[in-house]
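The structure's right below; bear with me while I get my questions together.
Every protein chain except one is present and positioned as in the full complex.
Moving on, here comes subunit A:
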Amino acid sequence: MMLVNCTGLSQFYGNKLALDNVDFNLGAGAPIALVGPNGAGKTTLFSLMCGYLTPSKGEILILGEKPGSAQLLGRVSALPQDAKLDPNLSILSQLTLLAQLQGMKPNAARQEALRVLTLVDLTEVAGQKPPSLSHGMSKRVSIAQALMGSPELVLLDEPTSGLDPANAKKVRELVLSLSGEITFIISSHNLDELEKLCDQVLYLDQGRLTQSVSLQSRNQAQFDYLTLTMQSCDADSLTKELSARTGVIAVTSKSSNEFVIQYDPALTSALEPTLFSLFEQQGWQYKMLLKGRTLEDTLFS
């Protein structure tokens, strides 16, 4: 059974078309990224998948069921954007309530609330009320509630926005560690982060699904790419030298010291040693050599 089936999905807010005839199917497995500019319809799509909104047109099925149906309760979880817990009640009591609603007995629910708070390193704030937490801590508590019980699908809307780098890293590690049991769909503007976490990428723009890229199939394409970041070099000479190598199809410069090399692997089996020899001959220092293109280059090239 597919995890998510979207057929001709459209959503209007008054006269404004937020999603325009979106079609896609997603299977369970590695985390899936949902990217797009502000106002592209990402949060609307998430809201439809969670059952917060009813589609204006088309159909969406999660695990074969309509979002919001009783069969999905506890199986689909989410970190909704801008949703806040009750400021007058302790975090532990609210998470315990949510766990109870998922079918756990009061004691088990309390233990589950503490377990998910431990996952995000926030057990010490269990007895506190939400207003006493920083933005980042509130975000982590919201991530914790999304992991309660045994969800099969977890939708994370901007999970690391507002988090400090250390905690953002912890959240990424948490997602990766749970991605064997849970399929995550992550909406984010942080393409580097998504590249580290996700295989499939859905790109929404002006309510339309304009691209659906699989990072694995990207590696099986006819041409390969290397992304090269130099510390110091003569950009023109480097471009000229690289372009002259066998198998190199194109060299494009993203900025003064960042280059994307497109090459045909059938013509040159190992381009990397050639590059290192060139750097040595010319006395150039490289900073980073990446196999393939960044997600940003893939989506916006």
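We take it that a residue touches a chain if its C-beta (ideal position, glycine included) is under 8 Å from a C-beta of that chain, and two chains touch if they have at least 3 such contacts; residues count from 1.
Quick note on the criterion: contacts and distances are computed from a predicted model.
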Select, from "MoxR-like ATPase", "ABC transporter permease subunit", "2-oxoglutarate ferredoxin oxidoreductase subunit alpha" or "RNA polymerase sigma factor", the UniProt-recorded name of the complex's unshown chain. "ABC transporter permease subunit"
Among A:L101, A:A250 or A:A266, the residue in touch with the chain that has been omitted: A:L101
For subunit A, residues touching the missing partner are 47, 50-54, 68, 70-71, 73-74, 76-78, 80, 82-89, 93-94, 97-98, 100-104, 108, 112, 115, 142, 145, 149-150, 181
